[in-house]
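Every protein chain but one is kept in place in this view of the complex.
The letters A and B name the chains in turn, as written, and every chain counts its residues from 1.
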Amino acid sequence: MKRRVAIVGAGITLFRRRMLETPKELSFEASKMALDSAGMTLKDIQSVVSGSAPDAFDGVHMKGEYYLDGMGAIGKPHERVYVGGGTGVFTPIGGWWNVASGLYDTCLCVAEEKMSPLHPHPQYAFWSIFDQILERPLGTTLLWIFSLEMRRYMHKYGIKEEEIAEVAVKNKGNAIDHPSAQLGAKISVDDVMRSEPICEPVKRLDVSPPSDGAAAVILASEKVAKKLTDQPVWLDGVGWTLDSTHWTNRDLAYPEYVEKAAKMAYKMAGIKNPRKEIDVAEPYDPFDYKELHHLEGLQLAGKGEAPKMTVDGVTQRDGDLPVCPSGGLLGVGNPIAAAGMMKICEIFWQLRGEAGKRQVKKDARTGLAQAWGDLMQVGTVAVMRS
Amino acid sequence: MSQKITSYPGHEITPDELKEGKYLDVQYKFVPRYSWAAGVAISRFLDELKEGRIVARKCNQCERILVPPRMYCEQCYRPTDEWVQVKDTGTVNTFSISHVGTDARRLKTPILVAVVDLDGAGPGMGILHNLGEVEPSRIRIGMKVQAVWKKPGERQGAITDIRYFKPMEV
Partner (left out) sequence: MPILEKISQSSQARHWTDSIPLEFHYTAGVAGEEFRRELKKTGMFLASECSKCKNSYIPARMFCPSCFIEMKETRTLEGPGYVYSYTTVNRNRTGEPNGPVTIAMIRFEGAKGGIVHKLEVSEPGSVTFGMKVVPILKEAAERTGALTDILAFRPA
C-alpha cells in the first residue's frame, strides 16, 4: 500500500556555460535554497537521492560519493540514479520510492551537473555513447543521432524546418523571464534558419548549450507536507521506460518508450484524457524538434500534429496547452541531469502560482514534466497536481 | 517561491575571464585504453566482413532477421537460431550531413552519415554507416545504395571494411 508524496520546496542555481563552483558547492547552493524555501533544515531530511551524468564530464571518479556532502548526505542513506538526460526527472522518481514506500517521511532530491571541465568540448564525452566496434570507427558525434532522427521525423509527416524553428523561437523567448537562464533571447524563425548548419538538418539555434548547474526539490509524506505548507504539490504519477541501444533497428519518427512511460504515469495518476487533463507541460527539449517528438509520445498531440499546435499558438504561455513556459533547455540551459530537475521545479512553481512573469494564463492544476536520454532510449515522466 | 527569491546562487566564469586566466586552472590529461571483447555474435560478424559478406541472425519465433547480429532475440527473449547472409545493398532510412567532428571542431569536408536498411534483413533493420560518391544535396530518404568495400588484402575484420555506401547504379 503506497502513500501520497508531495513536493514542498525547490531550489535552483544559475545555469551557465562555466561556473566557478565545484560539484560540492553547486549541490550545496541548490539544496540550501530548496531547504530554505520549504522552511526546513538538514536535520529534517531523512534520505537523499541524487542524479548526475557520467563521471567523464567533470573528471571526478565516483562523483556520487564526491558531491554528497554538498547535498547534506553525510551519514544519511544516499542513492545516485542515472539514465542519461532522463536523470532530471528520474531523480525525484527515485525519491518518490523512498517516501511512498513508507520507509522515510522526507527526501531531498538533487540533480547536479558540471560539464565545463572536459576539454576541448563537453560533447566529446558523448562519443563513447556509440557502439565501440560498429559505430565509433565511423567518426561519430552525438549530433548524428539527433539529426538522423529529426530528418526521419520531418520526412514521415512532411514537416518543414520552419515549423520546427518556431519551438526555438518560443522557448528562447520564454527563457528571458527565467532568472537562471543562460540563453534567453528574442529571436525569429529567420534567425534560426540562417544560423550555421552543424549537422544538417540541425542548425546552431536548434540546439541547447552545454551548461553547469544544479537544482533540487524536497519530497515529503502527506502528514509532514500538510504541516509544512498549505500548498503542497502532489507527485501523483511516475513512469519510466527504456528501449534498446540497437537504435538503428527502431522507428526513429516516434518515441515509443516515451509513450510507455507516459501511460505508466497517467495510469498511476488516474488520467484518462491527457490532452484535456494536463494544464501545463514541460517535455524535454534539447533540440527544438524534440519538443514536438515528445508531445506526440506523451499523447498530448496526434502523430505528426505537434508542429501545427505550435504554429497555431496553442503551446504559448497564454494558449490552451502551454508547453515549456520556463524556456526549456533551449533557453535556460542543458546541464544534463539538472535540466530535467529544472522542469520539475518549474511545474512546482507553476502549480503554486509562484512563477512570476512565466506564470501561464490558465488556472493550472495538473502539470507534467518529462525527460529523455541516452542513445534515444529512455523516457521518464512525472505528473504533478496541486 | 520563485518570484519571492531575489537572487539565484552561482558564480559564472565568463569567456573573457577564462581567457585572462583569472581563476586557478588545474589540468589533468589521461588516455584510458580499452580492449573490448567483441562477443560471440560480433566476432563472427567481423570475420565475415573481412570476407566481404554481411551476416545476420534469424529468430525463428518472430521471424526477424537481425542485423547487427545478436545471439538472443531481445523481443522474444530467447536465443536466436541461425546465421543468415544479407545483401550489401539497401535503402536510406535517414541521413545527415555533419559539419563538426568528434571534438566539436568544424570539418573542412562534411561527413555524410546514414542509417541504411539492408536488403534481406528484417523490416527496419538498419546499420549506421557513411555515404560516399554522392552530392549531399542529392541524397534522399528511400534512395537505393550499395556498399563499396575495401580491397580483400586491406580488410581487417572491422566495420570500416566497407568504405561507404554509394547510390546504386540504375
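Definition applied: a contact is a pair of C-beta atoms (placed from the backbone, for glycine too) under 8 Å apart; a residue touches a chain by one contact, two chains touch by 3 or more.
Every value quoted in this text rests on a predicted model; they were computed, and no experiment measured them.
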Displayed partners of the chain not shown (whole complex): A, B
Which of A:12, A:56 or A:183 contacts the chain that the document leaves out: A:56
Candidates A:51, A:70, A:307 or A:340 - the one touching the absent chain: A:70
Chain B residues touching the omitted chain (full complex): 11, 13, 23-38, 40, 42-44, 46-47, 71-72, 78-79, 157-158
Chain A residues touching the omitted chain (full complex): 18-22, 24-25, 28, 31-32, 35, 41-42, 56, 58-59, 69-70, 72, 74, 116-120, 125, 127-128, 132-133, 136
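Basically, only the chains that are shown with their structure count from here on.
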Averaged-CA centre spacing for the pair chain B and chain A, given as whole angstrom: 26
Touching residues (chain side chain A, partner chain B) in the complex: 9-10, 12-21, 26, 29-30, 32-33, 37, 59, 116, 120-121, 123-124, 127, 131-135, 137-141, 143-144, 147-149, 151-152, 155, 179-180, 196-202, 213, 244, 246, 248-252, 345, 349, 352, 354-356, 358
Interfacial residue positions of chain B with respect to chain A in the complex: 1-5, 8-15, 18, 23, 28, 34, 36, 38, 42, 46, 66, 68, 70, 74, 93-105, 111, 113-115, 124-130, 136, 141, 158-160
